[in-house]
Structures are given as structure tokens and as C-alpha cells.
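Got a structure for you, questions after.
The other protein chains are all here in position, but one chain of the complex has been omitted.
Read from first to last, the chains carry the letters A and B; within each, the first residue is number 1.
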Amino acid sequence: MLTAAENELLTQTGPGTPVGELLRRYWHAVAPAADLTREPVRPVRLLGEDLTLFRTENGGFGLIGDRCAHRAISLAYGIPQANGLRCAYHGWTYDPDGHVVDMPFEAACLPLKIKAYPVEQLGGLLFAYLGPPPAPLLPRWDLLVRDDMNKTITPTLLPCNWLQCMDNSLDPAHFEHLHGVYGNYVMKKLGKPPMLHPGRHVKIDFEVFEYGIYKRRLLEGQAEDTPDWTVGHPILFPNILAQGNSDRMSFQFRVPVDDTHTMDCIVDAVRPKDGEPLWDTPVVRDDPLMYDETGRILATYINRQDEMAWVGQGSITDRTIEHLVTSDKGILLYRRVLQENVERVQRGEDPLGVVRDAAKNFPMIQIRRGSQYEGFRGGVPEGQWGGFQTAVVSA
Amino acid sequence: MLTAAENELLTQTGPGTPVGELLRRYWHAVAPAADLTREPVRPVRLLGEDLTLFRTENGGFGLIGDRCAHRAISLAYGIPQANGLRCAYHGWTYDPDGHVVDMPFEAACLPLKIKAYPVEQLGGLLFAYLGPPPAPLLPRWDLLVRDDMNKTITPTLLPCNWLQCMDNSLDPAHFEHLHGVYGNYVMKKLGKPPMLHPGRHVKIDFEVFEYGIYKRRLLEGQAEDTPDWTVGHPILFPNILAQGNSDRMSFQFRVPVDDTHTMDCIVDAVRPKDGEPLWDTPVVRDDPLMYDETGRILATYINRQDEMAWVGQGSITDRTIEHLVTSDKGILLYRRVLQENVERVQRGEDPLGVVRDAAKNFPMIQIRRGSQYEGFRGGVPEGQWGGFQTAVVSA
Partner (left out) sequence: MLTAAENELLTQTGPGTPVGELLRRYWHAVAPAADLTREPVRPVRLLGEDLTLFRTENGGFGLIGDRCAHRAISLAYGIPQANGLRCAYHGWTYDPDGHVVDMPFEAACLPLKIKAYPVEQLGGLLFAYLGPPPAPLLPRWDLLVRDDMNKTITPTLLPCNWLQCMDNSLDPAHFEHLHGVYGNYVMKKLGKPPMLHPGRHVKIDFEVFEYGIYKRRLLEGQAEDTPDWTVGHPILFPNILAQGNSDRMSFQFRVPVDDTHTMDCIVDAVRPKDGEPLWDTPVVRDDPLMYDETGRILATYINRQDEMAWVGQGSITDRTIEHLVTSDKGILLYRRVLQENVERVQRGEDPLGVVRDAAKNFPMIQIRRGSQYEGFRGGVPEGQWGGFQTAVVSA
């Protein structure tokens, strides 16, 4: 249970807020690169800042403020140039550093500059860094770098604070109930067989490592040498959940749009089986939240059930009324790590997991994953495990 | 004309407000029971409180707070159990008294309790009592108890304060104009014959009785022994309008959802004519407000015209600009009764119409009704009286 002030501190993401400043020390997924191929200029909102993401005619990327310095029209109407973005209204042109480099009607170009942030592309995603220079390296996580897997990117906008997603990831026990018992209840109402065996948790554990926190679980009937318990899978600090194994893995980037919205950007990667083709490029899927007549989210598969739980806690959940119990010990650990790293940033140090050593970053950062969810698979019909979704492939 | 402070006092319904506390001394219709058969867990809002209404596997009902005590997820995602409602996230289970009776992952169940209110079923409706114990008896109004009538329940959410509905019910004269003149204007625009004879009111009168206020009217051409004048029909204090006669009657429950929303729950009951079947169960109809291109409510029948007038007065109507005249004397009486009963509650007494005497309540409370609207029927084509509606039967 937190005080209202503590809850506010942990959930504010804007410039100058303690956690907002911590989050600004990391690169954040801002959009699938393919979205910019389809439409090269897009308004985006990230950490409470309104910005314009664009792809130049040369294929470079830029992320600059949302308003022209001239008369404040939205730069989302801008026209991509070889060297930047030209405003629709009077043609003032911005390079990716935010400098005005052309004022068509003026004798000379005034030395104006607007907000600009670096953008890098990796694994089909564009990442942005909104913190102070020098920017750290964009972490070359294995899933993003590996070229032997077929990847699917599903970004979903959620009307809730990012920390609710993280509370969930540090809480292994919910799996048994939210996906087991509730998931099976949803299936039953739809006339389908169970989607999960709600295996009982015997114990859970957590460990801080170089890039975040490993979580581990042991279920009834599992031997202690199961990778679920010996390895587990990590939360890459501060806001990425990594799951799977070397043949099938996923990342969930929980990107704070602002204090009350989060972009849950899920990347699934699967190694093609023998004979299956390797895709040229990641597929982008559109799978927005859907609601029933009473305003409840329809949640027919694991990820959507998690998103349902986060949104179901409210816009910014009221942690002054929560009652944390033994199953929440990972949440307490995460909050402590969050607080410690807020203080590190306030002391001018790099926080947990920031990468500046190219030797560690190349060719990629391998993440051990051992979570197979095997204890949840027993007795579930083939093809029904994890429920079902009906998303639309849009790019 | 009221002061702003007086208007605020009369229209606030939340916990701790004077009228809110008065309203909490009565049972309120919260949903048709059939809605819970279709979907057993529903988020509801009543008197400004967000709650979760549910039907257990055993067919009992509960009304508890909207947030799990664990980590504040909405209990609207809960799963009905034999003994209560199980939270979707981690399985904490609440009995209908709000006690946590199961915490699946914990060694022992902590002694936690959330808000809970009693629920009773009568006449196809669920009623809730949000006041202090001991709860009074749920009044066994004749329309709810009688089993020789076919009943239709139409709940409609209105974006306005409940008191606007009551102002209307204490104001007989509006009938002549809103349903007569305006109703006929609507019919004319639709190419239909008149829906009502706009009979002129000669006099109106009101009388406080054990359960509320009787209103009576005499129209031009009517003899003084007409039941419209000798009996009239009552407003059951504080928020029910009762109409009709012993063969065809209706109730309108104007349930305050919050200060700016009211659920107008209309129950129509008709005694089947010779040979007509008696229905097994009330029919629930869905008939939401519809709007034209200018934002005005489409009002083609009597009840909808009343709802139009209430909503047309604004979210909370500004009574500082009203000019009450002789036709509004019932409104002044109602406000006085409201104020007197606010004071009764503040003195610790039961307010008007609260039922605690089982002898009076069983087998039912008979309500005399004598209003036939006969003066409004003259010369109106058969089948056109009262306009027409096109609602959808949903259960």
C-alpha cells in the first residue's frame, strides 16, 4: 500500500518528474518502421511529449517537436525532404536535429531550433531516446538482432499507466488465475475447451541481474530442475518483458505514452520449422482493444487478458487501497529497484541496464530464457493453448 | 426560483449529502433480474457509488464495491461462485457481505472486507439498499407482486439529474402541452394523426398520504366525480410514479445513478384479456434515447416526451432562473416534503413511506389509482393514442 504521493511519484512520466527522468535514460520503441514506409509522417506522443516522427526521402528518420516555430501549425502535416521535414504552411524546413534550414520567403534563415531526439531502427522497430546527451547505445537485444526468425509486431494503445503493466510482470502468481481460471471461464462462455491448465504455484523467486530482474516459478508437479525454476525469464529494466526460449520468444515493450496511456508493443519471433520460409520483414498487426456492452474488455488470449487486467485497474490505479501479500514480493522488489535507480539518475549516474559498452552490445545481447509455461500446458487440447485472437495484419 | 446553494442541496445524491442520505433510506431498482441471467456480473453505478452487481452460481445476488482489495482491479471481471464472486486477477473471492473468503496463493485468508449492500428480487427487478442497517422492508407494491399481469421492463439511462423527473411528475399541467400540443406537432411532422386531445386543465390538486403524494386533475368537460379528480394517481416518495388502473398500470422508478444521470426504469403491467396467455416472466426492452441532427431527442410517445423534457432542462437544471407559477404548486409541495424528510433523517427518524411493518407489507401494498387520462383521449384515432415507439425486446 502506497501513499497518494508515493503513487504519484512512481506513475508520473513527464519531463522533470523523478521517474520521467529515469525513463528518459533508456531508448523506447516508438513505432514499427513499416508504419513510416506506409505514411512517412506521424504524430506521436511519448512520455507526455507531443512529437512528430518522420522518414526523410533518403530513408533516414527524425523525431522533432509537434509545432512549427513560425506559427505553431502541427508538423504532422509536414512534407518529407531529403534533408528533413518541410512544414505544410510556409515551407520552413527542419533537419533531424530540429534546426530550421530553410525559410522560403525570407532573405535569410533565422537561427531557430525546435526540440529533436535521436531515432534508431532495429528489428523492424524505431527507437527514440528522449534523455540528455550523450545517448547510450541502443541495446541490441537478441530478439531484435536475430535474422533467423519470423517476427510479428503488435502495438496496442492502452488507456492506463505503464506501471500497472510492470506490476503484472513481477507477479508470476497471476498467471495461474488470470489466464488459467479466468481464461477458462471466458472459453467456457464461448463454448470452447479450456485454454490453460491452472497449475498451482509452489514457490516464486526473483533476482536482480545486469539488465533487470529474473522471475522464476515452480508449479505443483514440476521437478526443481525445470527451466521455469532454474532459469525463469527476465524483466529488462525498466519496461520490457522477455519471454520464451531460443526457438520462440517475445518482447513486450510497455512504452509510456503519457501518465494515463501506454503503448504495449509486442514482438513475437518464431524460428521457422524445416521447410517454412523466412519472412523478408516483420509483419505489423492491428489488434485494438474491443469492449462488450458493459464496457469490459474482450479477452480471449493471454496477452489480451494481461492488458485487460492493467486497464481494469483504472487509468492510474489507486495504490492507496491495495493490500500486497506474499505473492506480490516481486512488485515490492521492482518498486525498490525503481526507487534506487531514480536516485542513481539524481546522482548523475547511469541507471540499471543502460548500455554504453559496444563490446557488450555487439553482435547482440543474449538473454537467457527458460520459461516454457510447461506446468500450464498439461491436459489442454492441442491448438487451444493460450486461447485465440483474431487480429488484422495491416502491413 | 431557488438559490444556487438550494439547488445544489436538492440535487446532490452522493454519500454524506443531505438528499443523498435521505435517498439511502429507500430500496432502489438497480437492474432487471433477467439481465443477470444473461450476464451474471455487471458494473453498476447508484447514488454516485461504483459497484459490482452479481448473481452467484446458486442464484443469489450480491452488490459489492467495484475494486478488489488486493490490487484494485475492477470486480466487473469477476467469476460467479456458489458463495460469491471470485476476482479475475488472483482469485480473491468475496461473499455477498463483501468479506474476502478465499486468497488462493496465501497461507491464510486475511480478514478483509469491502463495501457491500443487500439486494432483493421482486417482480422481475433487483432492488438494493445503500443506507445504514437495519434495512427497512422492500415495499411489496401491488404492481410488483401481482401475478395476474404481463409485465414489461424498460430501463433507460438519461443524462440528467433525478429531480427533474420528479418536478415533472408533480406538474400535471405539462400533460396538456408536452403530450398534447407538442406530441401532436411531432406526429404532424411525421405525417401521422394526433396522439392526444390537449384537454384544458380546469384545476389541479395534491395530497400527502402514507407513501407519498396523490395528484389529481380536472379537465374541461369532465364531471367532478371522474376518478381523475376524485382519486388521481400517486408519486410514491421519493422517486416512483404510479399510474393506471387495476387492469393496466405502470411504475416509473427514477433511480439516481449519480448527480447527472438517472436510470428511468419503467414497468408496465397489463392484465391479459380473455384467452390471452400470461407470460412466464417479465419482458425486458431496450429503448435508448435517439437524437436528431441538431442534438434533440426524438420523442414519439408519452414517456419519451417526458424523458425529453427532463434531459432538455440540462444536466442539472438551473433553478436559479426558473419562474414557478400556479401550475407548479405541486413542485413546491414536493420540495417542502423533500426538505422535511431530509430533516427527519437528520433527526434519526424514518422518512415518509419507509416500510418496517410486515403486516402492512404482506401480501402487498395496494395503491389506489384513478387516473385514466380520459380527458385526453377524446377524438384521437384508435391505436394512435399516446404516439408510438419502436423498442427492441432484448430478454
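Descriptive notes on the structure:
In the analysis below, a residue touches a chain if its C-beta (ideal position, glycine included) is under 8 Å from a C-beta of that chain, and two chains touch if they have at least 3 such contacts.
Quantities reported herein were computed from a predicted structural model and do not represent experimental measurements.
From the set B:Ser74, B:Thr154 or B:Thr317, the residue in touch with the chain omitted from the display is B:Thr317, counting the whole complex.
Annotation: of A:Tyr89, A:Phe209 or A:Trp385, A:Tyr89 touches the absent chain (contact as defined above).
Here the missing chain is touched by one residue of B:Ala173, B:Val231 or B:Met364, and it is B:Ala173. Contact residues of chain A toward the unshown chain are 39, 42-43, 67, 69-74, 76-77, 79, 86-91, 103-107, 110, 112. Contact between chain B and the absent chain runs through residues 167, 173-174, 176-178, 181-182, 185, 201, 293-296, 308-309, 312-314, 317-319, 321-328.
Here is the rule we go by: only the chains that are shown with their structure count from here on.
Fitting chain A to chain B on C-alpha positions gives a rotation angle of 120 degrees, to the nearest 5.
Averaging Cα coordinates per chain places chain A and chain B 47 Å apart.
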